[in-house]
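A single protein chain has been omitted; all remaining protein chains appear in their positions.
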């Protein structure tokens, strides 16, 4: 067990992986401008956690054995880069799946635990590759015209399997080491070839990843957030990739084909909710700062909107706390968060997010999109004039206020902002899935008993 | 210290109190039909808790000394009648005020603790009398044309004070023993006469209470909830009522004039949120039962609405749990719930309530208001026909379904339902107050720091 | 052609009809307290419109032949009692069905026109009887365990048909002359017996109607609206009722089984929207009056809420105006309103209604449900005191303000209010149906063309 440094991490990516972006294959990731920020973030994460020598491992490889440990994990991960968060959440999801399928398929549970150790021993970063291309949504996976639109086993060999398909929306895939492949939905009898979960190194033959990215191409100062925080989104092509048996976690057992997606959903939504708490507070902060900068923070309708944002952020936080406080242990003693509270909180936070952004835009004003560029502030002829007119009250200089407008635009109404607007709704499987799971884990019998008391009066 | 039985409680109300309703003074409360249900509920509460002998006292006189005790209290009180709940919450509010004003006014804090013991020793029921008539809302209490529209001290004597005014919306006042009078809002210097808090027995000379009530006058079977659960709402007139010094908790100290209202706000909203959790579950239960009765529980848009109701109920619960989990002790070691989470949860629950009722009505259908009377079910000519046509699927007989419609109407769209719709918004001081308090107790500095990271990148 | 007076109308109800309420058969409608108000309203409508002599007929029997006539009709009907409105809208719906099925079934179209003349000639009042009992919602009408849960033809004779079933939510059925029976939904081949539309006199043998009603039983002064405006809701039993051929409008032609429901939906939603415009303005008026009475009308958050209510009322009005301005003529030259705008306006008005009521309750305050009874105002001991404390600002006396609170409670949070809350969602077929029809009549091709311009740029 040994930890990597930033330099070792960057070197590790030079492993023959095949990465594409903007229409071309990228020969050296570490020198490509579109990947610079994300590699910097992940690399800094390695350096920050690094402890030399054998036997060391990062806290992102720990499994919570109590509600307190789970709570601590959720707080700690807010300081990590996204790839490290994904590694932690994804491996916990995999262990959750192991716990849930252990009695039926002990061999798979064992392989998952071994794989967890493998990642931990080598300080690897993993991403979950779940969403399939899906083809015609009204047709079952096994009945599609093109059988590859759901990832599938195309060959079964004595030493492993060969898989083909595509996995979409795989954030950070290109800068990670491992793809944890799992079925996008429940497979039915007859769809054994599509019931496949396994781990694949990013540089395995047959893997190619096409990337997109909201990182700004220029004027980085006008994009204070997205220039510092961005990750490539990967469209992962799996072209007859061989997976050895020890990395196969499901290969035809349809009864557990949805176990991975459910487990991942739980942890993704929990992590998402933890980030939402921070996002909610950030939105409140931006609203309060811009109101103070505009000198409008005491106007009644501005205060009302900020109060609504405060209540939003607080309720998401309450949901997260309840999800942790109601966590339950698996037979292994691993603590998994409450499905009910996790899903309810995530749904609320995601569903109301665009309304909160509307409040922020309503409070901020048109300069969110019309403020002159930071470069203009430095122009010797007009720079001082812009600062003069962007200045409002004592203590708020024109440059700070201009930068604040750019931050709000970048965070909520441009590249990163748009990405956040969409992923807010889609991450963790979409609002619909969150409603479904909330409903499933709710104590409906108790609710019906309460309702019957309204009909019939209290029971005996 | 001794506890009362139901019979003793009923007898205790024959104490000369002056109660009015429907235009007339009521000579004997215990035989008046409009008070029958509420006296039954409160009386049963006495009998249920009664333990004979000296030294016994009800759990509603306990002060939580840990988060666990606070949690237990909140769960337990759901089983109590409203007067007992009000007694517990109101006295805790009074103790909260005592804790908050102890350093400035130790004498008042002492009197409050003595008063708490007095109530406990005699197993009394207390209500909080806070809302003043208020007159012209644009004019300060001390500047009103009629100085009585805010309750005030009209005479200061060596042995006590004399107060005059009216207190509105005082639920259950007529069937309780004690009125805990407190200022409706912060008083300013010059308004010392209106800065008055004290305890007044309901039967004190000068007290008269006019009552209104949503209890059904007839057809009780068509009102399954409101016929079993109703409390009189009191319009309390204080006509030069003498209060001895030991029951005076504030008499001119304007610096602490809002302390009572804030303390009461906290406990009322906490108790309100605890009930909201139950109400939320009840609404889900009613929705699920009527959907199952109609045979529509598997229709997609019905399921979606119920899932939204589930998320609503779950988030209110999360807010309550967080309010308790984040409770903090006073110097006395008494645990008070988190202002932030309490207010955010109460606001959300109240603000979204009418939307949840809309979902229930949307799911239920027009029979909520058009179902024939229960009496019609028993009519020998048409009763069987009604049952025939109200029957839907196996296991759902027509009478049960008819009763379910009446229960939904009564609970959400008639006398009790309307009362609930209004008080949901108004209780605990109204939505506006809840936004205000949420904003006040939110960690705005942290939010601004997070926002500044978006502008400037991470600190240091 | 001759018109009836109130006296003649009341006499006409003594025709052997069989009416039930509160568990008993009512022998004389005109002396029963629960029907007094509605008979008064309908009777006054007769007297107000009455012109003596042959050849006269009410304006509620006119068919709009231009957009201007349609607009005038919609404005005029707001002054009519509900039964007269229903008669007008229902017969226009029937004529709409006639126009739509004329080419396929000219005989039925002819019978409908004859029936229209019959009603007009005798100044009759008609209600539409559409909603069936429906039994198990997951089972088709022809497959139900009890075949009567959808109204059906049980016998076909040379001179007519015999029908059996129940029709629910039939407002005012008991005080009208005619029931216009129509299928509740589209029937499929094999369900010919359930594809039945016809007209049945209320006093036809086999018809029995069970009534429910939100009319106050006592304290009428505390119910200023519902004591003046209420109609019985009828649960109509059709027990092997014979219908002669000339009153049969459909008897097995499943292709047109939904034509009646669609036509009625259009006119019900149009009439409903016209009333919604008035209801919207009424809610704004109540909000403004109570704000002025409380002296809060200049407070920022109160003004904001009233402004939102103003926008609501204005948008419903805009929708109604657009529905009329976009009306199209049938081949007969009859003008039918726009399906698209009618449904969109009705949906918006209904869906947002509970939110507007919430605003009103938020603005009004707790006295909406706790104000003393009007009788208490007249009590010589406490009456003046209540008025003193309910008084606020110059020009607002305590009695007026108390009555205003009762009006708001009655209109939005009690018997009538609850009825309105539910029927707002359910009338015209429910929100779901309105969404469906809006979608169906929207110009989707144009929308897709606009969207494609975003993808590909402007066409050529």
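Note that the chains take the letters A, B and C in the order they are written out, and that residue 1 is the start of every chain.
Methods note: a residue touches a chain if its C-beta (ideal position, glycine included) is under 8 Å from a C-beta of that chain, and two chains touch if they have at least 3 such contacts.
Since the model is a prediction, treat every value here as computed from it, not as a measurement.
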item	value
Among A:233, A:268 or A:453, residue touching the chain not depicted	A:233
Residue, one of A:75, A:328, A:378 or A:445, that touches the chain absent here	A:378
Candidate in contact with the missing chain, chosen from A:62, A:76 or A:426	A:426
Sole contact to the chain not displayed, among C:3, C:153, C:236 or C:289	C:289
Touch residues of chain A, complete complex, unshown partner	20-25, 131, 133-139, 146, 148-149, 165-166, 168-169, 208, 210-212, 214, 217-219, 233, 235, 237, 239, 294-296, 298-299, 301, 351, 354-355, 357-358, 361-362, 364-373, 375-376, 378-379, 381-382, 385-386, 388-393, 409, 412-415, 417-419, 421-423, 425-427, 430-432
Interface residues of chain B (partner: the chain not displayed)	300-301, 304
Positions on chain C contacted by the hidden chain, ascending	224-225, 228, 278, 281-282, 284-286, 288-289, 303-304, 306-308, 310-311, 313-315, 317-319, 321-323, 325-326, 340-341, 343-345, 347-348, 400, 403-404, 407, 410-411, 435-436, 438-439, 442-444, 446-457
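One rule holds for everything that comes next: only the chains that are shown with their structure count from here on.
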item	value
From chain B, the most remote chain by mean C-alpha position	A
Gap in Å, rounded to a whole number, between the CA centres of chain C and chain A	51
CA centroid of chain A to CA centroid of chain B, Å	42
Separation of chain B from chain C, taking each centre as the mean of its C-alpha atoms, in whole Å	37
Per-residue multi-chain contacts in chain A, two or more chains	304
